[in-house]
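Shown here: the complex without one of its protein chains, the others still in place.
Up next is subunit A:
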Amino acid sequence: MYTQSFSVPDGTEPSQSAGLKAVPKALSAQDAALQAQFDARIDADGRIEPREWMPEAYRKTLVRQISQHAHSEIVGMLPEGNWISRAPSLKRKAILIAKVQDEGGHGLYLYSAAETLGTSRDQMLDALHTGKAKYSSIFNYPTLNWADVGVVGWLVDGAAIMNQVPLCRCSYGPYARAMVRVCKEESFHQRQGYEALLVMMQGTEEQKAMVQDAVNRWWWKCLAMFGPPDADSPNSAQGMRWGIKRISNDDLRQKFVDATVPQAKVLGVTLPDPDLKWNDERQAHDYGQIDWDEFWATVNGDGPCNKERLGARVKAWNDGAWVRDAALAHARKQQTRQMKEAA
């Protein structure tokens, strides 16, 4: 479902800016040849596959970005899962269950892609559970009522799709393939959210006001999902050079704004930005200032739900430990029994 197209350094890592150069230290002749081969493949818009040589910094960047993306998928199950038992009808409940299940699947595709780079599932989960790894900040905000569930589908998933479609062309094969699968499933997520809101907008004045209120609370946070402005994203250029990132944060954000304005009009809500207006010269919408201080505070742990989300993840992991152990013990017992019978 969701990613932010920027990938922030995880807690324990030193600043990445030093490590992001393609060539961190003097290379041996052999490494230089491999590096040249790698660069040529990237320049020709080719793909890199798991067991091939790649610069350490490329590998590290991918592990960080893909695992953050995977964490975002499974943490993203929480704000919506919260509403499964309170969905207003059986139909909406079935839809929401399917969507939340998809997010779990998306997390799995992405963890698998990251594992091809030589990191283990347990290592990644441990980084999440100990608070070292980041996930999309958008999930550190609460879903207060049913309208929020619709808005999360329409705007949060909508922003995620903008981010994720270009990732289908990422230079790392397993990540690109995972994203193709994710994107195929994602469009249902956005459409179900928008449709749920359309239904509410045909309801009472109070229901309409709920939709507008939810849009007001989520709009700016969705714009921030695309990451800091290009001028403040020193790592973007390297990501672009490596073919990991294809479109800049600001360009994606602009695409999202331009796509959303007409959708809001059809829905009958306003977007909470007095500076939002069509610019004829640019053939695009101008929009106001995003509150980056709030964004960074949330990324760094001070959002309204950071503790609750992480707490829920850790609890689920700990509570499930006996199931994981029992399944493995059972498998070993069966295997031993089969070996004895064969002997």
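Simple rule for what comes next: a contact is a pair of C-beta atoms (placed from the backbone, for glycine too) under 8 Å apart; a residue touches a chain by one contact, two chains touch by 3 or more; residues count from 1.
Note that in this section contacts and distances are computed from a predicted model.
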Per UniProt record, missing subunit out of "4Fe-4S dicluster domain-containing protein", "SufE family protein", "1,2-phenylacetyl-CoA epoxidase subunit B" or "cytochrome-c oxidase" is "1,2-phenylacetyl-CoA epoxidase subunit B"
Pick from A:A94, A:A237 or A:L328: which residue touches the chain that isn't shown?
A:L328
Provide the residue numbers of subunit A that touch the chain removed from this figure.
49, 51-53, 98, 101-102, 105, 108-109, 112, 115, 120-122, 177-178, 181, 185, 321-322, 324-325, 327-331, 334-335
